[in-house]
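The other protein chains are all here in position, but one chain of the complex has been omitted.
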Amino acid sequence: MQTPFEPRIIGFLCNWCAYAGGDLAGVSRFQYPPNMRAVRVMCSGMVHPSLVLDAFSLGADGVIVMG
Amino acid sequence: MMIFRIGQLAAEIGVHRNTVKNWIKSGKLAAKPTGGKRYLIAEDDLRRFLEETGFPETQIQAFSPVLHHLNPAKRPASSITLKSEASMSHHPIGSVLVVGGGIAGIQASLDLANSGYFVHLVERSAGIGGVMAQLDKTYPTNDCAM
Partner (left out) sequence: MNITLHTLSEVVAFDGQTGNFNITIKQHPRYVDMDKCIACGACSEKCPKKVPDSFNMGLNSRKAVYIKYGQSIPLKYAIDPQSCIYLTRGKCRACEKFCPTGAINFNDTEKIVNLQVGSVILAPGYKPFDPTGWDFYGFGKIADVVTSLQYERLLSASGPCMGHLVRPSDQREPRKIAWIQCVGSRNTNRCDNGYCSSVCCMYAIKQTLITAEHITGPDLQQTVFYMDMRSPGKEFERYYEGAKAKGIRFLRCRPHSIEPGPDGGGVHMRYVTESGQVMDEDFDMAVLSIGLEPPEGNQRLAEVFGFALDRFGFAETSNLTPVASTRQGVFVTGAFQAPKAIPRSVTQASAAAAAASQALQSVRNSMTREKVYPAETDVRDQAPRIGVFVCSCGLNIAGIIDVKALAAFSKTLPHVVYVENNLFTCSADTQNQIGERVREHGLNRIVIAACTPRTHEALFQDTLQDAGLNGYLLEMANIRNQNSWVHQHQPEKATEKAKDQIRMAVAKVTLAESLKRQSVTVAQQALVIGGGVAGLSSALGLADQGYPTTLVEKNDRLGGNALRILDTAKGEAVGPWLSGLIEQVKRHPRITVLMQARVTHTSGSIGSFTSQIDVAGDTRSIQYGAAILATGAHESVPDEYGYGSDSRILTHLEMDDRLTASPGKIAAADTVAFIQCVGSRDSRRPYCSRLCCTHTMKTAIRLKTLNPDMNVFVLFRDVRTYGKREELYQKARQLGVIFIRYALESKPDVRAAGNGIRIACSDPVLGMPVEITADYLVLASAIVPNDIQDLVELYKCGRNEDGFLAEAHPKLRPVDMSVDGLFICGMGNYPQPVEETLAQSQAAVSRACVVLNQKEMQLDAIKSVVTDKCDGCALCVDVCPYRAIRLVELSPETASSHPYARKVETDPALCKGCGLCAATCPKGGIYVQGFSLDQLHAQVAAALAQHANLYEVVKE
C-alpha cells in the first residue's frame, strides 16, 4: 500500500498581487490542491535567497515565489 | 457644534444615560437629534448647561479636554454665541451631502472626509460602486475595474 505523493510547497506571496489573487480565488471558490503553505510578504523582492534554501533544507518539495 | 451619542456623554460626565435622555427630552439640554442616535449641540450650550446644573467649576474645567475629545478642532468660544435656532442656521455646517455612490461620489466623499468634513453619502441602490463595478477592465491600462 503506497500513499500517493503529496508535495509540500512553500509559497511566498506578494501582498499586493499574488496574495490578493489568492484571496480572490477564495471569493470565486476556485478549488486547488491544498499542498501549498503561503508566507505573506510585502513584495516578492523581499524573499531572501536564504529563505528558499531554508525551505528546501527543512524538507519542502517545492518553493514558489509569486509576485 | 459637536455631535455626541447619549451613552458617550453620560460616561464622560458621570451620570446615567437616562439622565441625559431626560435632559434632552425636557428641553433643558438644547441638543438636536441628527440621526443614527447622535445629537448635535453647541459647545457653549453644553458648557452653560453644565454650569447651571451645578457641576462644580473644577469638573467643567476638567471637562475641557473631554470637549476637545468630542470635538477635536474646537473653535474659540468667543467666535460663537448660539442663542436660538434661527441664529444657528446662519453658521456654516462642516458636513457635506453627496448624492450618488458611483466612482465620482465615492471619490468626492473620500476627499472630503480626509480633509476634515463629515460626509453623508446617499445611494439609491443597496450598495455603492455604480457602473464602474460592472466593468471588467478599464482602458487604456486594462486594469481591473474592481
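We call the chains A and B, going by the order they appear; numbering starts again at 1 in every chain.
Criterion: a residue touches a chain if its C-beta (ideal position, glycine included) is under 8 Å from a C-beta of that chain, and two chains touch if they have at least 3 such contacts.
What you see is a predicted model, and the numbers here were worked out from it, not measured in a lab.
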Subject >> Interface with the unshown chain - residue positions in chain B >> reply: 1-3, 34-36, 40, 69-73, 75, 89-143, 146
Original post:
What residues on chain A make contact with the chain left out of this view?
Top reply: 8, 10, 15, 19-20, 22-23, 25-32, 34, 37-43, 45-51, 54-55, 58-60
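Just so we're on the same page, only the chains that are shown with their structure count from here on.
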Original post:
With chain centres defined as C-alpha means, what is the inter-centre distance between chain A and chain B in Å?
Top reply: 46
